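Missing here is one protein chain; the remaining ones are kept as they sit in the complex.
Right after this comes subunit A.
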């Protein structure tokens, strides 16, 4: 049962092989047993999960079940859940219980999904290793000394360790795709604006996007069917029709034109990882695709631009955490300034404070043009690079990360090296494009991720490509020993 993804569980539930309550109870028991070693959950929603499961079974008994009715999932602790703590991995929100559900959560609730719990994450989604969480680092189930990637490390670790069939996640610079690569999962970041951000705690508003961590492209499609859509409560969510994302999974890939960005195969890429990616590309050729070298000439600037824009937006987004209305508040403030200073000094961790300072600096009088405006210009150039590339090819493929998962603690004192973790993924967020990472092999028994980047709103096509690859390979079925 634990090996099953959403699609398989859905079939089993429909066939009456077991009830949602049985699956839910089994997962809850497994989490309690196994998660001590992984720390992938911040909050377990035992009571609510069982109630949801019973309700789902009742719905099914009435013959009103949807494909996801009764399926247990986990939500990254960045999505607000009514009545259940939403911490965003921060001490600042350790006592925060939202009176509302994020639109994503609400959509899954409406579909009859069971929420097992809230998964660990880098504090306010700032990190690439899940080491900045107030709740401690998450361990990679493939090797517990290694990071699972970040910031959606809890979701990735939980799915990979079979502590849930799938999980929601968010991606601002690679926070879905890089953990997917490190944990051997399928990680989908939809087009910016495809999934509502309402109730999803903001890190960098113009880059944040909700997506999925699953064991297959088919599962991702099933989840996206529930998540995608225009939300009048999110002014940046885009009002164009959604598709049935499972409908095109089985289309053949004959004639698919794949662009290979030379910049993603340059210095810094681990040779073994490169080999696995080249093998995967050959696989696509066997499936009828053609490969073409392309150039993304400004991609080397993406990390720099990102580390101006994202912290700038974050510096304002995180101003609301001031100890006045909710969340952490320092003891016995002497005056207003003391309240602000100590609340924010004590409530935020080091990386969050670092980024608030970078962002504040970048927006300051006298520096704004040199940093923020320049970064926005680079952002446009990067978008143009993709537009030019997509005039020639259908999709772009390359490694998701330059290497496999690294050791916990190995990079924590070197923020710049850590920032370079997302070198292949960040540009996709800057351009707002959809991207997916799929397992493409193991190096020293550690997963390698292949990133597939598409044009805006081509999630259906990306999922089709990923699914066809997964029909031809079995990398996505490899699981760690737990």
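FYI, a contact is a pair of C-beta atoms (placed from the backbone, for glycine too) under 8 Å apart; a residue touches a chain by one contact, two chains touch by 3 or more; residues count from 1.
The rule is short, and it goes like this: contacts and distances are computed from a predicted model.
Choosing from "Clp protease ATP binding subunit", "Assimilatory nitrate reductase catalytic subunit", "Phosphate transport system permease protein PstA" or "Aspartyl/glutamyl-tRNA(Asn/Gln) amidotransferase subunit B", the protein name stored in UniProt for the chain missing from the display reads "Aspartyl/glutamyl-tRNA(Asn/Gln) amidotransferase subunit B".
Although one chain is not drawn, the whole complex shows that of A:136, A:232 or A:268 it is A:232 that touches it. Interface note for the absent chain: among A:66, A:360 or A:412, the touching residue is A:360.
For the chain left out of this panel, the touching residue among A:4, A:66, A:109 or A:206 is A:206.
Taking the complete complex into account, A:325 is the one of A:36, A:62, A:286 or A:325 that touches the chain left out. Annotation for subunit A: contacts to the undisplayed chain at residues 79-80, 86, 88, 93, 96, 98-100, 102, 197-202, 204-206, 232-236, 312-313, 315-316, 318-320, 322, 324-326, 336, 340, 360, 363-365, 368, 372.
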